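Moving on to chain A:
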Amino acid sequence: MVPLAYFQLVSAGLFAIGLYGVLARRSAVLIVMSIELMLNAVNINLIAASSHLEGLANFAQFDGQIIAIFVITVAAAEVGLGLAIILRIHRNRSTVNVDEIDLMKW
Partner candidate 1 sequence: MSSLEQTALFLIIMVPLLGAVLTMFLPKDRPGDAWYFAIGVSVVCLLLSLYIFVSYDYGAGGFQLARSFQWLEAPINIDLSLAVDGISAPLILLNGLVLLGAVLISQTIRTRTRDFFVLLQALGAGVFGVFVVRDLFFLFFFYELAVLPMYLLIGVWGSSTDFGSFLRTKEYSAMKLFLYLIAGSILVWIGILALYVKSATLGTPTFSLEDLGNLAASGSISEEFQTWVFPLFMVGFGVLAGLWPFHTWSPDGHVAAPTGVSMLHAGVLMKLGAYGIIRVGMVLLPEGAENWMPLLITLGTVNVLYGAVSAMSQTDLKYVVGYSSVSHMGYVLMGIATLDPIGVGGAVLQMFSHGIMTALMFLLVGAVYDRAHIRDIYVLNGLFGRMRVNSFFFAIAGLASLGLPGLSGFIAEFMVFTGAFRTYLPLAILAVVGAALTAVYILRLLARTFLGEMDPRWEHLTDASPVEKAVGGVFVVILIGVGVWPEPMMRVINVGVASLPGI
Partner candidate 2 sequence: MEWAWLIPVLSFIAAPLIVILGPKLPGKGSFLAILAIAAGFVIFWAVLSGFLGASPDSSHCETSADTGSLVCDYQQEWFHAGLASLDQSVTLTWGTLIDPLTLAMLGLVTFVALMVQVYSLGYMKGDPRLGWYYAVHAMFAGSMLTLVLADNFLLLYMAWELVGICSYLLIGFWHERPAAKEAAKKAFIVTRIGDVGLLVGILLLWSEVGSFSMSEAFNAATTGAMSEGVTTTAALLLLLGAMGKSAQFPFHVWLPDAMEGPTPVSALIHAATMVVAGVYLVARAFPIFQAYDGDALLVVAVVGLVTALMSASIALVSVDLKRILAYSTISHLGLMMLSLGAFGYTAAIFHLLAHGFAKALLFLGAGSVMHSTEAQDIRQMGGLIKVMPITAIVFSVGALSLGGIPLLAGFWSKDEILNAVSQNRNPVFIATAFVVAFMSAFYMARAMFVVFFGQLRQGLDHAHESPWLMTAPMMMLAVLAAGFGLINFNWPGAFPGFGGLIYFHEAEDFHFNLWIGVLSTVLALGAFWLASLCYLRERISPDILRQKAPWLAVVVENKYYFDEVYQWAVDRLVLTVSGFVALFDRAVVNDVGVNGPADTVRRVGFVLRLHVTGHLYSYALAMVLGTVGLAVLWWLRSV
């Protein structure tokens, strides 16, 4: 069996890529996608853990998988909502560049 640490490394890498995307991208849509990457990293972590951790005290094996399902659902909703708002902005200001979306600051 592939050790848990490997999964965790992959997950961490994916999370880091998502993180980088959030920080480096200027398009709101790409930022949403980067966040999706981060959430997927979470899923990998959860599912890997739920299948590796047998024998821990009070271990709730299915929790990880259930959480992953919920996360997928929530993520989908989040994307939907996020894109709706981005559309709204695009309609009002003809841009989705977060550099230009700074009416409010300080």
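On how the list was made: all candidates are chains of the complex that A comes from, given by their letters.
Here, contacts are C-beta pairs under 8 Å (C-beta built on N, C-alpha and C of every residue); 3 or more make two chains touch, one makes a residue touch a chain; residues count from 1.
Note that the structure is predicted; figures quoted are calculated from it, not measured.
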Touching candidate for chain A, same complex, options 1 or 2: 2
Of all residues in chain A, those that touch candidate 2 in their complex: 19, 22-26, 28, 31, 98-99, 101-106
